[in-house]
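For this view, one protein chain was removed and the others were kept in their places.
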Amino acid sequence: MQTIDLKSGRNELFTDPDPDHAREFFRNKSRALKPKLSTVSKVVRDMISDGDYIAIGGFGAIRVPNAIVHEIVRQGKKNLGFAGHTSTHDFQVLVGGNCISKCDIAYIVGLEARGLSPNARRAVQNGEIQLTEWTNATLSWRLKAAAMGLSFLPARNMLGTDTFNYSAAKEIECPYTGKKFAAYPALYPDFAAIHVHEADEYGNCRVRGATVSDQDLARASKRVVITTERLVPTEEIRNNPEGTFIPFWCVDAVIEVPYGSYPGNMPYEYFSDEAHIKEWLTVEKDPQAFRDFIKKQVYDTKDFYEYLALNGGIEKMSKLRREEFLINGNGGGE
Amino acid sequence: MQTIDLKSGRNELFTDPDPDHAREFFRNKSRALKPKLSTVSKVVRDMISDGDYIAIGGFGAIRVPNAIVHEIVRQGKKNLGFAGHTSTHDFQVLVGGNCISKCDIAYIVGLEARGLSPNARRAVQNGEIQLTEWTNATLSWRLKAAAMGLSFLPARNMLGTDTFNYSAAKEIECPYTGKKFAAYPALYPDFAAIHVHEADEYGNCRVRGATVSDQDLARASKRVVITTERLVPTEEIRNNPEGTFIPFWCVDAVIEVPYGSYPGNMPYEYFSDEAHIKEWLTVEKDPQAFRDFIKKQVYDTKDFYEYLALNGGIEKMSKLRREEFLINGNGGGE
Amino acid sequence: MSDYNDMELMICVAARNLEDGATVVVGTGAPCAASMLAQKTHSPNLCIMFEAGGVAPILPSMPISVGDSRTFHKALLASSMPDIMETCQRGMVDYTFLGGAQIDMFGNINSTMIGDDHAKPKVRFPGSGGANDLASLCWNVMMMTVQDSKRFTEKLDFITSPGYLTGGNSRYEAGLPEGSGPFKIVTNMAVMGFDEETKRMKVLSVNPGYTRQDIQDNCGFELLWADKLEDTDPPHENELRILREEVDPHKYIIGR
Partner (left out) sequence: MSDYNDMELMICVAARNLEDGATVVVGTGAPCAASMLAQKTHSPNLCIMFEAGGVAPILPSMPISVGDSRTFHKALLASSMPDIMETCQRGMVDYTFLGGAQIDMFGNINSTMIGDDHAKPKVRFPGSGGANDLASLCWNVMMMTVQDSKRFTEKLDFITSPGYLTGGNSRYEAGLPEGSGPFKIVTNMAVMGFDEETKRMKVLSVNPGYTRQDIQDNCGFELLWADKLEDTDPPHENELRILREEVDPHKYIIGR
């Protein structure tokens, strides 16, 4: 019998935390070491259905699988659930495509020091997107709970706040100390896209810089697509197994997408294109201008190569590479 | 009110899982980036008291901080509690010195394919060491619970068995699914020793090969000593922050101990000296012979360098290095 | 005495609270500037951490994001978000800085929304991000903000991040870690702490050029006052020089 009064958050839990249901899925998920090369359009067509709950790796405008994000908009996926963990530019683009109808929110409408996304903010303020509140750590732990094959993890944040009240969390009593903890439901997304530095054709991946929760995300998600700056031979993976960040068995498809995080930052590769991100933020102030802009940038570009070309191509990428490495000047290219 | 019947293990919980007590300790633990070089004898003298609860990193006869293990025996530490997670040779040596009086056991008296330690087995069968049963995964998760700053973690193993009945675990009901889980109490050891490949003077460490739970162990433990094959300049750590396995703030002391895992395996450095380990196992059959043996090997050697010299010195280490790298022949040294 | 603006004052005063050898989790902007200033003055071994995983970088410039490449530049550790948050939860992190649209007398902070309907707020802000986590799990929470009576309010529209909740022991009774909580609020007008017993906001020192009346007039709840109310030590020459020349030469923060 409980000795303390335990509260529950009042908002909706969008996903099923039952570990036996997840196990049943994972039992039938292929874990074979087989080549998994695919294309962006095929992956988005075959691996995401309207109404699915999706998650995007990286940190909003850092190591973000932007080719997949654009293609979700281009293919007009609808009513998606979204893990708004540490999302910024990715959420901005997806809301631009009206793809999202429900969202676990930790951080979404802001772009950190750059300000807020007017369009994403509008959508949220109009009630177009149903929100359940969480925090960055909590979404990390919800993914970790799933990666561990559990239904929940205990923690000590969120207690006593409206963030808790408008979440779907529950309080529990620690069986050892009698103290009150929060219990967070495991989050098993239907689909996750993660951009990495290097991957082999089986999906063994390497990542540098901000890892956020992507190791847990790859494990927690039912279907996982990897976009990678570079494909590498498996021999290279086998020469340094300590460097494998995500193992092949988590991965369903692999696609080589150079500059795939653009306009986001890719650590040790290229810095973010702040001017282009600012363009998004500025044009969003006027809904019609934004519709024209996203038409030109996303709907009317055939693929991510065209988007890169539209925004400066190889010359721009070289410039961002120099910025990343703090190299002054134009690198002699002009 | 609980809807299901929840059991508890009957054996003793040796350590305090209260996260607020641990936080109070960690609040006062120095986290300054300062040089921490020390010596084996000083560390064991100053950082371990009789009755403390200790943990040893590595995997029994792999990457084991054997200089510290020997010194604990040499200084005659008594009534220690022990995290018998994946222990083999380390436990064998500590029981040889009669240092341990209580033990959380997952795996201790065996040495895997090599057989069982007759002396450690004798001590356990005579009831000289009080045991509480756990499993490898459970001790991993108990350390992870502490590393996370919690009092417990839920899991789905041990249920329904005598391993549970003779543990100090408790069953809980999942607040989301109503399912029965095990809850494992956080394990915050008083002291941990971990052997690593490379460390700087501040305690930033790199490890390759079997990591077991050492990342969590370093975070969970109140006092941590690192022995390292090699000291490296901090500049090298800063050139690859992704490679840091244990950060400086977990670490209280750093000691360079080349061949510090001998006779255990050190991945990518030297293989285990199976002949010498077999010597331990064989001589243990006769208690008097074992007393003579451990006197010669541990009590009568001044330090770990003498132990290495006694067992073949640099020539032996070269041979074990060739074995590690699967290089046939004598390497031309003879 | 030097000329300085409000932001420079708040950064210099806040920085003095970060002692050498401490750990601090920071976001972009003023908190990062204050921590860098502390490093370059009295706390060379202040360990700066970012929630995305960067630990103890040698910051070449002000980061745009708490996860961008700058936060990993020559860092000692590239960790993960759960590891950083668990390090906070374990009690190894001394300080953090938060911001928000509203703060109340117990140091509770709103960075989520204005309005009374969560499903359709009048104004939506980013939400918690890592704010609730850091406010819950770090030992000492600080805030730098310009003060007015709309921001310093009797009742928050939404409690995003916990301060002392309803005061007294309520924070710990709710389950939050014992001994943690709001520490200092540095405004353009004053430096506040919290009363040990009631946990209500208490003015500790008054900034140059302001009066008790100014401070209370620009606060939507009744402030407590320290028995020995002090004058805030204004920014020193060398603090301002280092802040302007080394920490934020492009005036990203101090030019706001």
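All chains are identified by letter, namely A, B and C, in their written order; residue positions are counted from 1 within each chain.
Just so it is clear, a residue touches a chain if its C-beta (ideal position, glycine included) is under 8 Å from a C-beta of that chain, and two chains touch if they have at least 3 such contacts.
Model, not experiment: these values are computed from the prediction.
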Touching partners, among the displayed chains, of the absent chain: A, B
Among B:A182, B:V225 or B:M317, the residue in touch with the chain that has been omitted: B:A182
Residue among A:G9, A:G81, A:G160 or A:P247 touching the omitted chain: A:P247
Option touching the unshown chain, where B:S30, B:N79, B:Q125 or B:N240 are the choices: B:Q125
Full-complex contact with the absent chain, from B:V73, B:V93 or B:A106: B:A106
Omitted-chain contact residue, chosen from B:T15, B:S221 or B:N265: B:N265
Residues in subunit A touching the chain absent from view: 19-20, 22-27, 29-34, 146-150, 202, 204, 219, 234, 237-239, 241-242, 244, 247-249
On subunit B, residues whose C-beta touches the chain left out of the figure: 11, 59-62, 86, 88, 105-110, 112-114, 116, 121, 124-127, 130-131, 133-138, 140-141, 144, 155-163, 166, 171, 179-182, 208-213, 215-216, 265, 267-268, 271-272, 274, 324, 326
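Note that only the chains that are shown with their structure count from here on.
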Where subunit A and subunit B are represented by their mean Cα positions, the distance between them in whole Å: 37
Where subunit A touches two or more other chains at once, by residue number: 155-156, 179, 181, 208-209
Residue numbers of subunit C (touch at least two other chains): 54, 72, 78-79, 89, 137, 177
